[in-house]
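Encoded as structure tokens, the structure appears first; notes follow it.
As you look at this complex, bear in mind that one protein chain is not there, while each of the others sits in place.
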Amino acid sequence: MNIDVGLFNYWVVVILMVAGLYTVISKGHLIKKIIGLNIFQVSVFMMYITMGKVEDGTAPIFSETAVAYSNPLNSVLILTAIVVGVATTAVGLALAVRIHEAYGTLDESEIIEMDGGE
Amino acid sequence: MKDHDILRVTAKALIPLIFLFGLYVQFHGDFGPGGGFQAGVIFAAAIILYALIFGLDEAKAVVPPRVLEIIASLGVLLYAGVGVVTMIKGGTFLAYNALDPAHPTHGQHVGILLVELGVGLTVTAVMCAIFFAFAERGRRT
Amino acid sequence: MSATVLIVLSMFMPLVAGLVLRAFDKEPNIRDGFSLLVAVGTFACVCSLTPMVMAGERPAFQLLEMLPGLSLAFEIEPLGMLFALIASGLWIITTVYAIGYMRGHHESNQTRFFTCFAVAIGAAVGAAFSANLLTLFTCYELLSVSTFPLVAHHQSAESRKAGRIYLGILLTSSVLFFLPAIVWTWHLTGTTDFVAGGILMGKIPDAAVPLLLALFIFGAGKAAVMPLHRWLPAAMVAPTPVSALLHAVAVVKVGVFTVVKVVTYTFGTKLLTDTGGSVWLMYVASFTILASSVIALGKDNLKARLAYSTISQLSYIVLGAAFANELGIMGAGFHIAMHAMGKITLFFAAGALIVLVHKTEISDMAGIGRKMPWTMGAFFVGSLCIIGIPPTGGSWSKWYLLMSAADANVWLMGVLLISSLFSIGYLMPVVTTAFFKPLPPESDHDHHDDHHHEGSGNVEYDHILCVIPPVLTAAGCVLLFLFSDQLYALLEPVMAANR
Partner (left out) sequence: MIDHFPAIQVALPMIAAAVVVIVRNPLVSHLIATGVAWISAVIAWTLLQSVLASGPISYQLGGWAPPTGIEYYIDPLNAFVLFLVSGIAAVVFPFAGASVAAEVDENKHHLFYACLLLCLTGMLGITITGDAFNIFVFLEITSLSSYALIAMGRDRRALSASFNYLVLGTLGGTAILIGVGLLLMQTGTLNIADLHMRLEGAHAASKTVLVALAFLTVGSSLKIALFPLHAWLPNAYAHAPSAVTALIAATSTKVSLYVLMRFIFTLFGTAVVFDVFQLQRVLLPLAVIGMFVGSLVAIYQTNIKRMLAYSSLAQIGYMVLGISLVNESGLAGSIVHMFNHAVIKGGLFMVMAAVVLRTGSADLSAMRGLAKRMPLTYLGFVIGGLGLIGVPLTAGFISKWYLVLGAIQNGMWLIVAMILLSSLLAVIYVWRVVEVGFFEEPDPEAPEIKEAPLSMLIPTWIMLGASLFFGVMTDTTAGVALEAARQLMGAP
């Protein structure tokens, strides 16, 4: 297969995305699910940053010497998305901690069993 | 870890520097890389470091959780407050130009600084609160 | 009072009364008196509208616009007038009867009973006055829901099951068939109003006419055209006043009323005769008439027998509509009135037997006529009316239906005649058993049982509140025979519109 080097970042994005999704779906351990979610989200962050990159562009900070800047919009968007991701992870971990306190386990199938199969 | 002198001394030396760097990132954000988010995390890092070295109770004495809640809310209020002020002054929500109609650029400076300050406050408080919330759990059980 | 006020009063008085009744839960006398008062008031309102309609007016009233272009509106035309008169008039008598029955039978939850009863009557009058399909459908559903507590009144497992069958069939059929039929009509014509002569002419492909008609007929499950008749026998677990007024008059008549209304005011008889869209219905209705008569013959339980007789008689009306000619419509309209009067008499008598001597099976009724001459006499007159023998009103409706069949499909005259024989077969044995068989010697067991129920040593054979109503309605059967010209005059415009 002929892999275009210019699309290298996107290949990484796809691999991370699928790996993250797979982890979320296949792993029964709640912490691993959160890790999977994080990987999934990071892949999207990468996608945004990659598409904002302008060849030979510098970071979008005003400078006398620079010729081209990368698109600052993508960085700004992803900054927001990262914050959202952090918040989600925090809430997820907090829930995991409380689930561990309430059930004594973090394994999804055991929790379902303790809930009576719902 | 209170007994480790090296850690204590290093931390005492580092924490002010971290704060200083945080302030730089916070208020230099409109010229260079930086802003409220990053600065907030840096501030929080300083406090978390303090908590790690000197213990949770010491840290809570410095910034009680109740204060964190208030700071977080104040940050949001500051942010929203700027928006409200711009509306009162005749612009749309967060239209900084309206802060100083005679010198729109000046208005923008003031506006972005205040908003970023709000963001910084909230992020600091929330990061610390998250840390405290998790750190506390282990001790209870 | 203006017509609008009268329309509003005659529909909403029962509805509001239903709510007010709840407040008198602890005061049975006030509650029952109030029920009676409202019944009389409603009937008075309906009556005072009658002269206007007879004079050719069409009092109308738009309540509100429910959907853009679709409103809850009411307009009184002769058929509706007739139906409203029957429902509200018989309500008075039934209320008197119900008070006697419910107290004599020591029923629980009497307040709920009278509340739901009032709401059901309000819905029936609303259906009678409705000016478009949507309003009719709304009242139809309100009637189904409000009568459910009446069917399941005893709260036993059996009556709840019957209630489920009742509501299940009625709701399913109406939602599954009636509603899409209305939406389809709206889609085709942009209106659902009842217009003399129909609205569908030229708007619907010929092939679709039987289909749409089928949706309407089976959608009106209350008309109990087979195979959607199962709810009617099931509903017989209800207290007898309910069976009498609702399941012989209001509920089932809303069903056939819908059928007649749809045939005359939505399709128009011309469309149906031109396209032959109602031919299939003649056969289905004929089958229903014969099949349910045969079933009725085999039932020993009096109320069950009457229920199957009702199914059969309802299909007379459907058949009249299916003939889709002026005499058929006239016959259908007549039969709505005649059957109502006759069947309510029969149910009143059956209920009196239950509440006074606790007899439900026909074979147990030997000789009872000698003890209860008035009740069984009324039963006899009612039977004549159902069978269609002078001097009762039923003979007129049979007459028009036969004439109509002669026009539309001669062979079906045979169905009408045979089924009349059947109805003699299932009604007359009751009368002969009651009057001509000897009364069996009363066993000790019976005494004990009666003692338990009545609180006195002797069986009470005539409770005034249970005996007067059947006698009154039996008299009504005869009066309808004598004064049928009034009825004819009322329905004449409907006939004219279908000429």
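Order as written gives the chain letters A, B and C; numbering starts at 1 within each chain.
In the analysis below, contacts are C-beta pairs under 8 Å (C-beta built on N, C-alpha and C of every residue); 3 or more make two chains touch, one makes a residue touch a chain.
Everything numeric here is computed off the predicted structure, so don't read it as measured data.
Participant: Let's see if you follow the contact definition: name the visible chains touching the chain that is missing.
Facilitator: Among the chains that are shown, those touched by the missing chain are A, B, C.
Participant: Kindly state which of the options C:M54, C:V145 or C:V279 is in contact with the chain not pictured.
Facilitator: C:V145
Participant: I'm checking contacts with the chain that's been left out. Which of C:M13, C:V53 or C:L72 qualifies?
Facilitator: C:L72
Participant: Among A:L7, A:A68 or A:L95, which one is in touch with the chain left out?
Facilitator: Among A:L7, A:A68 or A:L95, only A:L95 touches the chain that is not shown.
Participant: For the full complex, which residue in C:L167, C:I317, C:A408 or C:L490 touches the chain that was left out?
Facilitator: Counting the whole complex, the residue in contact with the absent chain is C:L167.
Participant: What is the set of chain A residues that contact the non-displayed chain in the whole complex?
Facilitator: For chain A, the residues touching the absent chain are 17, 21, 24, 30, 33-34, 37, 40-41, 44, 47-48, 51, 74, 77, 80-81, 84, 87-88, 91-92, 95-96, 98-99, 102-103, 111-112, 115, 118.
Participant: Could you list which residues of chain B touch the chain missing from the display?
Facilitator: Listed in rising order, the touching residues are 69-70, 72-74, 76-77, 80, 83-84, 87, 91-98.
Participant: What does the interface between chain C and the hidden chain look like in terms of residue numbers?
Facilitator: Those residues of chain C that touch the unshown chain are 64-68, 72, 134, 137-138, 141-142, 145, 149, 152, 155, 160, 163-164, 167-168, 171-172, 175-176, 179-180, 183-184, 186-187.
Please note the rule applied: only the chains that are shown with their structure count from here on.
Participant: Indicate the whole-number Å distance between the mean C-alpha point of chain B and the mean C-alpha point of chain C.
Facilitator: 78
Participant: Spell out the part of chain B that touches chain A in their complex, as residue ranges.
Facilitator: The touching residues are 32-33, 37, 130, 133-134, 137, 141.
Participant: Which positions of chain A touch chain B when the two form their complex?
Facilitator: Within the complex, chain A contacts chain B at residues 59, 61, 79, 83, 90, 93-94, 97, 101.
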